[in-house]
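Okay, here's the structure, questions in a sec.
Heads up, one of the protein chains got dropped from this complex, but the rest are sitting where they should.
Our next item is chain A:
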Amino acid sequence: MSELDEQLRDFVRRGAVPVPHVPDLLERVAAGQRRHRRRQVAGLAAAACVVAGLGVAGVVLRPAGHDRVPNPAASPACGTVTIRATGVDPGDPGTGLPGGLVLVLDGPAARTCAIGSGVRITVGTGTSATTGTIPPTFAPVSLGVGQHASVHASWRNWCGEQSPAVRIDFPDGSATESELGRDVPACTDPATPSVLEFTTAQLTDVQGGGQRP
(Lines give C-alpha, C1' and ligand atoms only; values in the text may rest on other atoms or scores of the structure.)
Protein backbone atom coordinates (compact mmCIF):
# COMPACT_ATOMS: atom_id res chain seq x y z
CA MET A 1 0.00 0.00 0.00
CA SER A 2 1.59 3.25 -1.11
CA GLU A 3 1.43 6.54 0.68
CA LEU A 4 -0.83 7.90 -2.03
CA ASP A 5 -3.21 5.00 -1.53
CA GLU A 6 -3.36 5.72 2.17
CA GLN A 7 -3.89 9.41 1.55
CA LEU A 8 -6.70 8.71 -0.88
CA ARG A 9 -8.41 6.17 1.36
CA ASP A 10 -8.21 8.49 4.33
CA PHE A 11 -9.49 11.42 2.36
CA VAL A 12 -12.48 9.77 0.70
CA ARG A 13 -13.61 8.30 4.01
CA ARG A 14 -12.88 11.06 6.44
CA GLY A 15 -11.56 14.03 4.47
CA ALA A 16 -12.95 17.53 4.65
CA VAL A 17 -15.35 17.44 1.78
CA PRO A 18 -17.97 20.18 1.82
CA VAL A 19 -21.45 18.76 2.17
CA PRO A 20 -24.18 20.75 0.42
CA HIS A 21 -27.06 21.88 2.57
CA VAL A 22 -30.24 20.40 1.12
CA PRO A 23 -32.88 20.85 3.82
CA ASP A 24 -35.72 19.78 1.55
CA LEU A 25 -34.18 16.54 0.33
CA LEU A 26 -36.80 14.49 2.14
CA GLU A 27 -39.59 16.51 0.54
CA ARG A 28 -37.93 16.21 -2.87
CA VAL A 29 -37.72 12.45 -2.51
CA ALA A 30 -41.35 12.27 -1.40
CA ALA A 31 -42.40 14.42 -4.37
CA GLY A 32 -40.36 12.22 -6.69
CA GLN A 33 -42.10 9.15 -5.33
CA ARG A 34 -45.49 10.76 -5.94
CA ARG A 35 -44.48 11.65 -9.52
CA HIS A 36 -43.28 8.11 -10.08
CA ARG A 37 -46.57 6.69 -8.84
CA ARG A 38 -48.53 9.08 -11.07
CA ARG A 39 -46.44 8.05 -14.07
CA GLN A 40 -47.01 4.40 -13.23
CA VAL A 41 -50.77 4.94 -13.02
CA ALA A 42 -50.74 6.97 -16.25
CA GLY A 43 -48.67 4.30 -17.97
CA LEU A 44 -51.04 1.57 -16.86
CA ALA A 45 -54.02 3.65 -17.97
CA ALA A 46 -52.38 4.30 -21.34
CA ALA A 47 -51.58 0.62 -21.77
CA ALA A 48 -55.16 -0.27 -20.90
CA CYS A 49 -56.42 2.29 -23.43
CA VAL A 50 -54.14 0.88 -26.11
CA VAL A 51 -55.29 -2.65 -25.42
CA ALA A 52 -58.94 -1.60 -25.40
CA GLY A 53 -58.43 0.47 -28.54
CA LEU A 54 -56.80 -2.42 -30.35
CA GLY A 55 -59.69 -4.61 -29.33
CA VAL A 56 -62.28 -2.13 -30.62
CA ALA A 57 -60.31 -1.57 -33.81
CA GLY A 58 -60.05 -5.29 -34.32
CA VAL A 59 -63.80 -5.67 -34.10
CA VAL A 60 -64.53 -2.65 -36.30
CA LEU A 61 -61.96 -3.42 -38.97
CA ARG A 62 -62.64 -7.12 -39.11
CA PRO A 63 -63.79 -8.06 -42.62
CA ALA A 64 -67.51 -8.75 -42.76
CA GLY A 65 -68.26 -12.43 -42.71
CA HIS A 66 -64.64 -13.31 -41.93
CA ASP A 67 -64.35 -15.91 -39.25
CA ARG A 68 -68.01 -15.68 -38.43
CA VAL A 69 -71.00 -17.97 -38.76
CA PRO A 70 -72.45 -17.24 -42.21
CA ASN A 71 -75.67 -15.24 -42.14
CA PRO A 72 -78.15 -17.14 -44.31
CA ALA A 73 -80.09 -13.96 -45.03
CA ALA A 74 -76.98 -12.34 -46.50
CA SER A 75 -76.06 -15.20 -48.83
CA PRO A 76 -77.62 -15.81 -52.28
CA ALA A 77 -80.94 -17.63 -52.05
CA CYS A 78 -79.96 -20.19 -54.70
CA GLY A 79 -76.40 -20.62 -53.43
CA THR A 80 -77.12 -23.97 -51.84
CA VAL A 81 -79.23 -25.43 -54.67
CA THR A 82 -77.54 -28.49 -56.13
CA ILE A 83 -78.16 -30.77 -59.11
CA ARG A 84 -79.29 -33.99 -57.55
CA ALA A 85 -79.67 -36.03 -60.74
CA THR A 86 -79.59 -35.68 -64.49
CA GLY A 87 -81.33 -37.45 -67.31
CA VAL A 88 -80.71 -37.25 -71.04
CA ASP A 89 -82.96 -38.45 -73.82
CA PRO A 90 -80.75 -38.79 -76.90
CA GLY A 91 -83.74 -38.37 -79.24
CA ASP A 92 -84.13 -40.02 -82.61
CA PRO A 93 -82.26 -38.44 -85.44
CA GLY A 94 -84.04 -40.70 -87.88
CA THR A 95 -87.47 -39.32 -87.07
CA GLY A 96 -86.22 -35.87 -86.18
CA LEU A 97 -87.44 -36.23 -82.59
CA PRO A 98 -85.27 -33.98 -80.49
CA GLY A 99 -83.53 -35.19 -77.39
CA GLY A 100 -84.19 -33.87 -73.97
CA LEU A 101 -82.41 -32.95 -70.79
CA VAL A 102 -83.87 -33.23 -67.30
CA LEU A 103 -82.15 -31.85 -64.23
CA VAL A 104 -83.45 -32.63 -60.75
CA LEU A 105 -82.54 -29.94 -58.23
CA ASP A 106 -82.34 -30.17 -54.48
CA GLY A 107 -83.86 -27.15 -52.82
CA PRO A 108 -81.96 -24.44 -50.99
CA ALA A 109 -80.89 -24.60 -47.37
CA ALA A 110 -82.32 -21.35 -46.08
CA ARG A 111 -84.50 -19.35 -48.46
CA THR A 112 -86.70 -19.96 -51.44
CA CYS A 113 -84.91 -19.96 -54.76
CA ALA A 114 -86.88 -18.81 -57.80
CA ILE A 115 -86.49 -20.97 -60.88
CA GLY A 116 -87.54 -18.43 -63.43
CA SER A 117 -86.48 -15.84 -65.94
CA GLY A 118 -82.75 -15.45 -66.32
CA VAL A 119 -81.78 -18.89 -65.06
CA ARG A 120 -79.26 -20.18 -67.58
CA ILE A 121 -78.47 -23.80 -68.41
CA THR A 122 -75.16 -24.53 -70.04
CA VAL A 123 -73.90 -27.85 -71.36
CA GLY A 124 -70.28 -28.36 -72.27
CA THR A 125 -67.39 -25.98 -72.16
CA GLY A 126 -65.45 -23.90 -74.66
CA THR A 127 -66.58 -23.43 -78.24
CA SER A 128 -68.86 -26.48 -78.24
CA ALA A 129 -70.89 -25.25 -75.24
CA THR A 130 -74.57 -24.59 -75.71
CA THR A 131 -76.84 -22.50 -73.53
CA GLY A 132 -80.54 -22.24 -72.90
CA THR A 133 -82.11 -19.52 -70.76
CA ILE A 134 -85.49 -19.48 -69.08
CA PRO A 135 -87.50 -16.79 -70.86
CA PRO A 136 -89.29 -13.95 -69.04
CA THR A 137 -92.58 -15.36 -70.12
CA PHE A 138 -92.15 -18.41 -67.90
CA ALA A 139 -93.89 -18.19 -64.55
CA PRO A 140 -91.21 -18.79 -61.92
CA VAL A 141 -91.24 -21.87 -59.77
CA SER A 142 -90.48 -21.23 -56.14
CA LEU A 143 -88.11 -23.91 -54.91
CA GLY A 144 -88.41 -23.92 -51.15
CA VAL A 145 -86.24 -25.39 -48.43
CA GLY A 146 -86.29 -29.19 -48.65
CA GLN A 147 -88.18 -29.19 -51.92
CA HIS A 148 -87.07 -30.51 -55.27
CA ALA A 149 -87.65 -29.33 -58.78
CA SER A 150 -87.11 -30.70 -62.23
CA VAL A 151 -85.93 -28.53 -65.07
CA HIS A 152 -86.62 -29.71 -68.61
CA ALA A 153 -84.98 -28.65 -71.87
CA SER A 154 -84.86 -29.91 -75.42
CA TRP A 155 -81.42 -30.65 -76.68
CA ARG A 156 -80.18 -31.71 -80.09
CA ASN A 157 -77.11 -31.99 -82.29
CA TRP A 158 -74.37 -32.45 -79.71
CA CYS A 159 -70.95 -32.64 -81.34
CA GLY A 160 -68.92 -31.74 -78.28
CA GLU A 161 -67.13 -33.81 -75.71
CA GLN A 162 -68.50 -37.07 -74.36
CA SER A 163 -69.92 -36.87 -70.86
CA PRO A 164 -70.14 -33.09 -70.87
CA ALA A 165 -70.74 -31.00 -67.76
CA VAL A 166 -74.02 -29.20 -67.16
CA ARG A 167 -74.21 -26.01 -65.23
CA ILE A 168 -77.05 -23.86 -63.97
CA ASP A 169 -76.43 -20.17 -63.31
CA PHE A 170 -78.96 -18.32 -61.19
CA PRO A 171 -79.63 -14.59 -61.46
CA ASP A 172 -78.39 -14.07 -57.88
CA GLY A 173 -74.90 -15.02 -59.02
CA SER A 174 -74.80 -18.52 -57.63
CA ALA A 175 -74.37 -21.62 -59.77
CA THR A 176 -74.39 -25.37 -59.51
CA GLU A 177 -72.75 -27.91 -61.76
CA SER A 178 -72.82 -31.63 -62.49
CA GLU A 179 -71.59 -34.06 -65.08
CA LEU A 180 -73.84 -35.72 -67.64
CA GLY A 181 -73.49 -39.31 -68.70
CA ARG A 182 -72.50 -40.69 -72.06
CA ASP A 183 -76.08 -40.53 -73.31
CA VAL A 184 -76.09 -37.33 -75.29
CA PRO A 185 -77.96 -36.29 -78.45
CA ALA A 186 -76.42 -37.44 -81.71
CA CYS A 187 -74.21 -35.13 -83.69
CA THR A 188 -76.28 -34.44 -86.80
CA ASP A 189 -74.47 -31.41 -88.19
CA PRO A 190 -71.01 -30.54 -86.91
CA ALA A 191 -71.16 -27.19 -88.67
CA THR A 192 -74.22 -26.15 -86.70
CA PRO A 193 -74.14 -25.38 -83.02
CA SER A 194 -75.91 -27.60 -80.57
CA VAL A 195 -79.33 -26.29 -79.57
CA LEU A 196 -80.52 -26.29 -75.96
CA GLU A 197 -83.94 -24.79 -75.26
CA PHE A 198 -85.67 -24.54 -71.90
CA THR A 199 -89.09 -26.07 -71.92
CA THR A 200 -90.39 -26.12 -68.37
CA ALA A 201 -89.62 -26.40 -64.68
CA GLN A 202 -91.78 -27.75 -61.90
CA LEU A 203 -91.65 -28.88 -58.33
CA THR A 204 -91.34 -32.62 -58.02
CA ASP A 205 -91.29 -35.32 -55.43
CA VAL A 206 -88.08 -37.22 -55.07
CA GLN A 207 -88.01 -40.43 -53.08
CA GLY A 208 -84.31 -40.94 -53.21
CA GLY A 209 -84.37 -42.09 -56.79
CA GLY A 210 -83.15 -40.33 -59.90
CA GLN A 211 -80.16 -40.94 -62.06
CA ARG A 212 -76.89 -39.90 -60.57
CA PRO A 213 -74.42 -38.67 -63.11
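One rule holds in what follows: a residue touches a chain if its C-beta (ideal position, glycine included) is under 8 Å from a C-beta of that chain, and two chains touch if they have at least 3 such contacts; residues count from 1.
Following the convention adopted for this analysis, contacts and distances are computed from a predicted model.
**Q** Considering the UniProt annotation of the chain absent from this complex, which name among "Sodium:solute symporter", "SigE family RNA polymerase sigma factor", "ABC transporter permease" or "histidine kinase" applies?
**A** The correct option from "Sodium:solute symporter", "SigE family RNA polymerase sigma factor", "ABC transporter permease" or "histidine kinase" is "SigE family RNA polymerase sigma factor", the UniProt name of the unshown chain.
**Q** If I consider the whole complex, including the chain that's not displayed, which of A:L26, A:A139 or A:A191 touches that chain?
**A** Result: among the candidates, A:L26 touches the missing chain.
**Q** Of the residues in chain A, which ones touch the absent chain?
**A** Residue positions of chain A that touch the missing chain: 1-5, 7-9, 11-13, 15-20, 22, 25-26, 28-30, 32-33, 36.
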